[in-house]
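Take a look at the structure below.
Shown here: the complex without one of its protein chains, the others still in place.
Right, chain A next:
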C-alpha cells in the first residue's frame, strides 16, 4: 500500500512549504477525528503519526487534544487537522463537536479487546447517521504487536469493514506498523480536486464543510 506516496513524517515542515507560484503543488487541509473506546491507543496512534514516537505512559485524554501533520501524495500536500478525543463513555456527548464537519475519521479498537470492537461498530453507526455524508472512515485494529493474544480476528474485522465501506488496517502505535499507511490511505481516498479557496487559508474552511457540497468542500489549490 502507498508505495508511490511519501509520508511527510517528521519533516512535515519542508513538505508544507508554500509554493510561491513556481511549483504546481496543491495544498489540501482535512479535519480528521479519532474515535474509540478508552485505552485502545488513539492518542498513541496520533503521537506515532505526528512525532514518530511511542510513550508507554501516554497520558489519558481529557476532553480532546488537537494536533496537525502533513503528508505528501504525489503533487499534493495534505495537511491533517487531527482531533484526538477522550474514550470514556462520559465524554461521548462532546464527540459531535469534534466530528462535525470532519472529512475523515479513524475508529480505533484494540485487537485484544472484544468490547472495544463492538464499541467501534457503534461509532461507525453514529458517524454514518450524524457526520457529513461523504466522510471517509477508516477502522484501525490497534496493538497489532500483541497479535499472539488477539481476541478480534483479522478476517472478522476486515469483513465488517468491507460491508460498511470502511478502510481497514491493523496497526501498532508501538512498532509503527501501518500507522503512516492508514493516514495515507485516507488521504488518497479524500477528494483533492481544485476548490474555490486559495492559499489554504484556514478561515472558514471548517464551516463551509458543513455544507453538503461535494465538489468544493475540502480542497484548496
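Assume a residue touches a chain if its C-beta (ideal position, glycine included) is under 8 Å from a C-beta of that chain, and two chains touch if they have at least 3 such contacts; residues count from 1.
Following the convention adopted for this analysis, contacts and distances are computed from a predicted model.
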Chain left out of the displayed complex - its UniProt protein name, from "USP6 N-terminal-like protein", "Mediator of RNA polymerase II transcription subunit 20", "Eukaryotic translation initiation factor 2 subunit 2" or "RING-type domain-containing protein": "USP6 N-terminal-like protein"
Touch list for chain A against the chain that is not drawn: 38-39, 56-68, 81, 86, 88-94, 96-97, 100, 115, 118-119, 122, 125, 129-131, 174, 197-199, 201-208, 210-212
